[in-house]
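Notes to accompany the following structure.
Apart from one protein chain that is not included, each protein chain of the complex appears where it belongs.
Up next is chain A:
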Amino acid sequence: MKIPISHKATKRNQRLFFLVMIVLFVPCLFYLNLSATQFAEGIARIPDIAKQFLQISLDDLPKLLTELLTSVIIAFLSVVISVIVALLLSFVIADTTAPNRHVAKVLRVIVVVIRTIPTTIWVLLAVASMGFGSMAGVLGLLFPTTSFLIKSFTAQIDEAGKDSVEAIRALGGTWWHVVCNGAIPTLYTTFLALIAFNFEMTVAETVILGMVGAGGIGVLLQEYISYYEFAPLLMGILVVFITLFLLEMMTNQIRKRLNSQAR
């Protein structure tokens, strides 16, 4: 006799999940009305474009690298400014250190709204207000990076800073004592790791952001694509790939170190 060992309710729910997935998928596919001829034409174009891609040239490499540096710098500056703003605000927002509950609540809602709007949209708005260029990139990135940092900082303050904050409060320390002597020294390394992680995310984003007019290597990529210059485009893609790949490896290292610290 076969004895079922799996949990029945879980199994039923999982089946339901897949059923819903299929039931949603089929009408959506028909709704989108993808045309087979368009697909076939696109596929037929692949060999031609691949040939153009493969005429790789090193001519534009210096230009690409300068623009890459610009991208990294945009990310760097926006993270530096964001860290300053986020440090100031996250102690006002975090539950354990908030001086005023109502202010904290309002700020929390604002941070959620800022986080919901994708970075690209922020940069688009900044470019529309400031004009094309690196400054618009820094301004546009400022909002999502700050809100990300505030969110992760407050989570850390609430989680890890509780004991030292309570100890200083019990001794009659002021808010400044709590923040400067209690929370910051205990959370110093965690904050640094979070900032590094955020910096790497931001670099990955700046590469894209040039494509909407915020300066950096994305501007070049967008130019190549709109003028159908595929040979330098491949070079650009490779430069971006190598940079982001190295960054990803660094992020993994940081995450590992964070994990081992937490244990």
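FYI, a residue touches a chain if its C-beta (ideal position, glycine included) is under 8 Å from a C-beta of that chain, and two chains touch if they have at least 3 such contacts; residues count from 1.
Definition applied: contacts and distances are computed from a predicted model.
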Listed names "Glycosyl hydrolases family 28", "Xanthine dehydrogenase family protein subunit M", "Tat pathway signal protein" or "Phosphonate ABC transporter, permease protein PhnE", matching UniProt entry of the absent chain: "Phosphonate ABC transporter, permease protein PhnE"
Touching the absent chain when the full complex is considered, from A:68, A:98, A:111 or A:139: A:139
Contacting the left-out chain in the complete assembly, out of A:19, A:106 or A:128: A:128
Interface with the undisplayed chain - residues on chain A: 6, 10, 13-14, 17, 21-22, 24-25, 28-29, 31-35, 38-39, 41-42, 45-46, 49, 69-70, 73-74, 76-77, 80, 113, 116-118, 120-121, 124-126, 128-130, 134-135, 138-139, 204, 207-208, 211-212, 215, 218, 221-222, 225, 228, 237, 240-241, 244-245, 248
